[in-house]
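Following: one structure in structure tokens, then a few remarks.
Complex shown without one protein chain; remaining protein chains in place.
Let's turn to subunit A:
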Amino acid sequence: MTTSVDSERTVTVTVNGVLREATVPVRRVLSDLLREDLRLTGTHVGCAHGVCGSCTVLVDGVPVRSCLVLAVQVDGAEVTTVEGLAREDDRGGQVLHPVQEAFRECHALQCGFCTPGFLVTIAAGLEARDATAEITEEEVDELVGGNLCRCTGYANIKKAVRHAAATMRDDAR
């Protein structure tokens, strides 16, 4: 049996902690599901062929290029986008993720278009490591090495990773 490109499926996915449902053509990619159907436009598409990393989101905690994943593939999964990095405090205010704070503090962004991809990738990487250990330069390079930025020259992005890791280490101690 063949499936026509315009046949539709209903996708149920938890995005930033909220259960969402959308009926989409089977060929729709995840970045479009997020941006168009769920109106979460913080995820940006820079190349649409999986190289630049701007569109990176977390699927079940793992960074993926949302331009290369079909929406139907995330049925039942948990997706985290840049909009879901900050958490709410007790009074309903917003507490930025240490990586978000670090990007602002270290001037790690200029135009901001690639920034969401860096933020979610770095956040996932820092959360997966032992926060009490001092971050190494190899770890920093690894966390920033897969995404393109045309504005910053990366120096301040690397600085932000070190800054965020230091914050998370202080918090963990």
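Note that in this section contacts are C-beta pairs under 8 Å (C-beta built on N, C-alpha and C of every residue); 3 or more make two chains touch, one makes a residue touch a chain; residues count from 1.
The rule we apply is simple: contacts and distances are computed from a predicted model.
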| According to its UniProt entry, is the unseen chain "CO or xanthine dehydrogenase, Mo-binding subunit", "histidine kinase", "Di-haem cytochrome, transmembrane" or "ABC transporter permease"? | "CO or xanthine dehydrogenase, Mo-binding subunit"
| Among A:L33, A:L126 or A:V144, the residue in touch with the chain that has been omitted | A:V144
| remark: Contacts from subunit A to the absent chain lie at residues 6, 25, 27-28, 35-36, 39-49, 51-52, 54, 81-83, 85-86, 94, 96, 100, 103-105, 107, 109-116, 119, 141, 144-158
